[in-house]
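The complex is shown incomplete by one protein chain, all other protein chains being positioned as in the whole.
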Amino acid sequence: MRKTLPFAIVTGVGFFMLVQYFVPREEFEIIYEWSLDWIIVIGCFAMLLGLWSLTMASIHKVQRKTPGWGYSVIALIGLIFMLIVGLYPGQASLVKGSIFMLFFEYIYIPIQATMFSLLAFYIASAAYRAFRARTILATILLVSALIIMLRLVPLGPLSSVNQWLANFILTVPNMAAKRAFWIGVGLGATATALKIMLGIERTYMGRD
Amino acid sequence: MSFLEKLLAIDRRIIFLFIAIAAALPLFFTVKLHIEVTPIVNNVYNALEALPPGSKVLLSMDYDPGSMPELQPMAESFLRYCFLRDLKVIIIGLWPNGPIQANIALEEVFKDEEVKNRNPQYGIDYVNLGYTVGNEVVVERMGSDIPATFPKDYTGNKTEDLPLMKGVKNYNNIDFVYNLSAGYPGTYEWVIFAVDPYKIKLAAGNTAVQAPLVYPYVQSGQLIGVLGGMKGGAEFEIATGKPAKAVKYMFSQSVTHAVICFFILIGNFAYFATRKKKGS
Amino acid sequence: MVETIGIWIAAILTLGIFSFLYKDNPFYKFCESLFVGVSAGYWFATTFWQVMMPKLVDNLAAGRWIYIIGGIFGILMLLRLFPKIGWISRWSLALVVGTTAGLYFTRYLVSNGMVQTENTIMPIFVTGNLPQTIGNLVIVVGTFCGLVYFFFSKEHKGTFGGFAKVGIWFIMVSFGASFGYTVMSRMSLLLGRLDYLFGTWLGLIK
Partner (left out) sequence: MRKITISLLTIFLLTLFVNISFSQEEPLPPSEVKASDTPNDNGHSITVTWKLSPDDGAGKKNVVAYEILRSDNPEGEFEIRGVAPAGESRFDDKGAKEKTDKNYLPGHKNFYYKVRAKADKTFAESEVSNPAFAYGQWYHTGKTTVLIGVILFSAFALYFINLARKGKKLFVRPLAGIEAVDEAIGRATEMGKPILYIIGLGSADMIATIASFTILSRVAKKTAEYQTPILIPCYDSVVMAVAQETVRAAYLEAGRPDSYKEENIFFVTSMQFAYVAGVNGIMLRERPATNFYLGKFYAESLILAETGSVAGSIQISGTDEIAQIPFFIAATDYTLIGEELYAASAYLGKEPVLLGTLKAQDWGKALVIISLILGALAASFNFQFFLNLFRVQL
């Protein structure tokens, strides 16, 4: 029960999914749609695990008064408040103008967008540190990135040459490398899927 | 530590400062930047110019607030162009947030004096049919029946009652489709499920990250043209003769790009200079 | 009124996150904790209404009892919280992983393996079009060398190693291009925030 059944399930449903790819019949299609929905439902229940973990971790920090425990209180308040205003009014909480959506609009969205925009700074500092012509590979990376970035900088007569080069890089070597990468990933993923279905790859299931 | 060595180990906060200034300062200036309209954007403009006034264009808004800085100026410039040319706009969204973004863009466009004079009317000059679940299936279904796919508009009116939608049954009654896309579902789905089977005329605006992935469809002729990121948006604004947000932002873009390139170059200079010293 | 207060709060939080660029500080920590808590609550409530209700509750209410299977496996998943019977949750895990493994097997093989191969098959000689001929030739050679680079069971030596080396060069060109291309997207995000601060909040720019 502990060991064999999970692997029997993995192999069973795995092969069913493989076979249904080749069988267009209605019966197969229906079971396929059901399984996808079941997985989504399982994910919904698993949310509770996450919520539990987050709450317990915060409570622990507060109880033990670990450094910065005050911030855990803030996180907890934010969480509980959003759960109340999000669940209690029913589905109406998702309508624009509700307290839930106001919090989303004026707290979540701006912080989210600002976190995202930090990338503008980090991309610059990462470029400065990493783009040094130390090795051939680093030089290639650097030159190709420079050519692409310079297409936005007015270079006078050189601009059209650079434009052409940037376009060439995007449509030719870039395309070739991406294809090789994708084909490799495709084969690697296929192999991993096969290993899972055969029960060879099983670390994700733990061991006892 | 010599100056060069200090330069190599520069505190990244100095770089941050430069980027912040380079991005913010140009926002306060109006500089006429020379922006060349590339053929891939010009194609879009020419195709639009060829439409007679009164043509019906479909605008599919397939993005959310995350891509707003890049795609919102494109939505605005397109809507402005359509209103001034008297093209009738039908707005839909494959992303739940798309129609909301469209409303924000409309609000912005109506502030424009020229547009105000034209006074576009809801239901006659433009409609917003909202969002429908189904991703690429929506694109496919519209091929046979648009009112059935979007039975009600964004505000709950019956689609069939809208004057603009009279006689609009499917893609045969649509003269041009414009798609603003930040990923899935987006341009790819429009090409596969609308251009290939129904031979619609399609142009697209994409985020800079997405754009290179759809360029091949321009070469193959399935796509009229693409606006790639903010630069594509700026080129379109220049082409239509109404420079707006994207053009304004392009100055900041140019300066920040130049700053990054400059830092990379002096970084390399310092690196080689210090290495030479150590070598000798 | 609500909007004005909202914009002020949003602007202050924006500054709080930006302050992290200088260094970690209590203001940032406050924003961070608030963000984590609010986002988790938002995520739970929206998923509950938009996924859990239609996929499970509505289906059951409509008499589609087959959906109870998803519910049962979902509850089994929660047994993890009880160490003694926690192992039962593996059944749910097995269902999830098994289903997707079966799906991915063909999906990756087709869309990554076969479709990409098909797209790369192109005529090397295009009569009367030298740039196209060169372009196609470089794509085919680049893809070939790139694939050689990803060989694991053969030592990268001699001619083979040479191909692999050219392969990684191609890959680096592509990575450099992606990097350079992304800069514009990321700057756009920053400009969006600055526009909010200077325009929407302070009204300094139009």
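Each chain gets a letter, A, B and C, in the order it is written, and its residues are counted from 1.
In this text, contacts are C-beta pairs under 8 Å (C-beta built on N, C-alpha and C of every residue); 3 or more make two chains touch, one makes a residue touch a chain.
Not measured: the values here are computed from a predicted model.
With respect to the full assembly, the chain omitted from this view is in touch with A, B, C. Only one residue in the set C:Thr14, C:Asn59 or C:Thr106 touches the chain that does not appear here, and it is C:Thr106. Remark: the omitted chain is touched by one listed residue; of B:Thr30, B:Ser144 or B:Gln219 this is B:Ser144.
One of C:Met53, C:Ile68 or C:Val140 touches the chain omitted from the figure, and that residue is C:Val140. Touching residues on chain A toward the chain that is not drawn are 18, 21-27, 29-30, 39, 42-43, 46-51, 53-54, 56-57, 60, 67-68, 108, 111-112, 115-116, 118-119, 122-123, 125-127, 129-131, 141, 145, 178, 181-185, 187-196, 200-201, 203-208. As for the chain not pictured, it touches chain C at residues 17, 20, 24, 29, 31-32, 35-36, 38-40, 42-43, 77, 80, 89-90, 93, 96-97, 99-101, 104-106, 108-110, 113-115, 117-118, 120-125, 140, 143-144, 147-148, 150-156, 171, 175-176, 178-179, 182. Residues 12, 143-145, 169-170, 172, 198-199, 209 are the ones on chain B that touch the missing chain.
Following the convention adopted for this analysis, only the chains that are shown with their structure count from here on.
Between the chain pairs A-B and A-C, more C-beta pairs are in contact across A-C. The distance from the centre of chain A to the centre of chain B, each centre being the mean of the chain's C-alpha atoms, comes to 24 Å. The geometric centre of chain A is 4 Å away from that of chain C, both derived from CA atoms.
Within chain A, residues 109, 112-113, 116, 120-121, 123, 127, 142, 145-146, 149, 152, 170-171, 174-175 each touch two or more of the remaining chains.
In chain C, the positions touching at least two other chains are 21, 181-184, 187, 189-190, 192. Looking at the complex, you find that chain B touches chain A at residues 10, 12, 15-16, 18-20, 23, 33-34, 36, 38, 65-66, 212, 215-216, 231, 250, 253-254, 256-261, 263-264, 267-268, 271-272.
Remark: chain C residues 2, 5-7, 9-11, 13-14, 16-18, 20-21, 29-53, 55-56, 59, 66-67, 69-71, 73-75, 77-78, 80-81, 87, 90-106, 108-109, 111-113, 116-117, 119-120, 135, 138-147, 149-150, 167-184, 186-187, 189-190, 192-193, 196 touch chain A in the complex. The residues of chain B lying in touch with chain C in their complex are 13, 16, 19, 23-24, 27-28, 68-70, 207-209, 212, 229-231, 249, 252-253, 256-257, 260.
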